[in-house]
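Just one protein chain is left out here, and the rest sit where they should.
What follows is chain A.
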Amino acid sequence: MAGLKDATAIVGIGQTAFARRLPEDERTLACRAVLAALDDAGIAPREVDALASYTMEETDEVELAKSLGLGDLTFFSKVGYGGGGSCATVAHLAAAVATGQATVGVAWRSRKRGSGPRPWTNTTVQLPTPAQWTRPFGLLRPADEIAMLARRHMHEYGTTRDHLFNVALACRNRANQNPAAVMYDRPLTREMYMTSRWISEPLCLFDNCLETDGALACVVVSRERARDCRSRPVYVHSAAQGLPAQHHGMVNYWNDDPLTGPAWTAARHLWKHADFTPQDVDVAQIYDAFTALVPLSLEGYGFCDRGEGGAFTEGGALETGGRLPLNTGGGGLSEAYVHGFNLITEGVKQLRGTSTAQVPGAATCLVTAGEGVPTSALLLRN
């Protein structure tokens, strides 16, 4: 069986502006991003017959299809677990297109997290499992939950705040090259990082992603159809979701091994169906809601051994020209936190050769979704 390997391609990407506060509502932003992606592909809205999104998306398929005049939809999918679903939207569309359930698929994300409400301000929130076992004790925010794993990683493996700074700096340096990035004109120094306020020790302000308004979208079609599109196709080489046995979301402390997260499960499947290995990856877009997720992901996706994710960041490894240029648009830490969807579009830009921090000759890119929750990942190639 041929499977998904290179059977489909991303042929269009689109985005709105990113800002702390945008005047338009989420539905309007979603419509603008999808139209921009279709225009990039040279495909008419009425040809769209598949949609994929992920949870915490307020604009649903019905709204989008009606607003934009899409055609009859024969496939639609909404992936669970928030930021873990970003790459899975493309994976679901690729599967639908490759198996003939649809011909033109669009995935999108629209969010107003910069000017909208924050979950931790909701005092009426119910506390179902697992929150009832964690939040009454003041472990309230995702930053607190990930900081717990970061502290343990530091204890077991000697990971340091300098390692986390390396992650934040690589993202900021790339954002400083990207005029669309929220942090375009805001350089970061080690002193700024080390003296910034704590959010949840051991994580400080710069270990946390931005809160951003904005929307993005991409278009998936078959390899054959991709040849007729306006923009250069970027092939979906391998795709995977990952929900490990006995996993329990962000607070997975009661698993046998809380430091081996969903990335490990997704990675096994991803590499099994790929023609190349981690050593062959030219550039990576790794989900960075928090810096501490990057060392965990570097280990999970096989760029280094268990426990070496911190050390991997040394010597400029994540910078342009380093072993693994990271989050070349600035990522969630410094371009925009749009639930990881900007990592997908940046991966496409790299393989088209149009990134603002272009890795010369980039031919392969790993894109990942949120680690620490049921996740997903893509290997893209040109």
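Keep in mind that, in the parts below, contacts are C-beta pairs under 8 Å (C-beta built on N, C-alpha and C of every residue); 3 or more make two chains touch, one makes a residue touch a chain; residues count from 1.
Following the convention adopted for this analysis, contacts and distances are computed from a predicted model.
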| item | value |
| --- | --- |
| Omitted chain, identified by the protein name its UniProt record gives, among "CRISPR-associated endoribonuclease Cas2", "OB-fold domain-containing protein", "ABC transporter substrate-binding protein" or "FTR1 family protein" | "OB-fold domain-containing protein" |
| Candidate in contact with the missing chain, chosen from A:Ile10, A:Leu51, A:Leu64 or A:Leu149 | A:Leu149 |
| Selected from A:Lys5, A:Arg27, A:Arg135 or A:Arg306 as touching the chain missing from the view | A:Arg135 |
| Missing-chain contacts mapped onto chain A | 118, 120-121, 123, 125-141, 144, 147-149, 151-152, 155, 197-203, 246, 248, 251, 253-256, 258 |
